[in-house]
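Not every chain of the complex is shown here; the ones you see sit where they belong.
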């Protein structure tokens, strides 16, 4: 399936931290370093996410804020 | 001001496309290529965004979706 | 690719309405009737969305609000 959210950053999972309901997924991407995605624990388990997995961070354009020094 | 949204990707504006109300900002980041941010035209004008500007794409963790092949 | 956003409603496009920057996509789903998705015009064109297409509305859990009478 192709999706309309087309901002996609490839990386590797650095850490998976499970809470009671939420899960924090650290994704190491190229230069910027590390992105944190907050998804449901259920979803993290459903995808079987674990350290070292090759994953993508996908972001809808309406969610991106622009910062300028 | 420091903000709680700490996913930050530095890049350079490749294109600014103004609609009636919204503006699409293409930001060239390191490897992944180009991200598109959708912000208000007013905000794009307020920051004076133009091609070549050094900007950051800032994303709250709850907005990131994880994709896995 | 499997994604962490797993709320998925299948339907058929009823209308595509292009603005300068944004596009409004009406998706007819089973009973509830019609959902409206707002995506970039570029993304709508990239997926070649048109009336009659079978598509899915995908929603991250953090974006759903619960209403109760």
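Should a chain be cited, it is by its letter among A, B and C, assigned in written order, with residues numbered from 1 in that chain.
In the analysis below, contacts are C-beta pairs under 8 Å (C-beta built on N, C-alpha and C of every residue); 3 or more make two chains touch, one makes a residue touch a chain.
Just so it is clear, the model here is predicted, and its values are computed rather than measured.
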Tell me how many copies the full complex contains, given that 3 of them appear here. 6
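As a convention for this text, only the chains that are shown with their structure count from here on.
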State, to the nearest whole Å, the distance from the C-alpha centre of chain A to the C-alpha centre of chain B. 17
If you average the CA atoms of chain A and of chain C, how far apart do the two points sit, in angstrom? 21
Per-residue overlap in chain A, given as positions that touch at least 2 other chains: 5-6, 37-39, 43-44, 47, 56, 58, 60-62
Using the touch rule from the top, collect the residues of chain A that touch chain B in their complex. 5-10, 24-25, 27, 29-32, 35-39, 43-44, 47, 49, 53-69
In the complex, chain A touches chain C at residues 1-6, 37-40, 43-44, 46-47, 56, 58, 60-62
For chain B, which residues are in contact with chain C within the complex? 17-20, 22-24, 36, 38, 62-63, 65-69
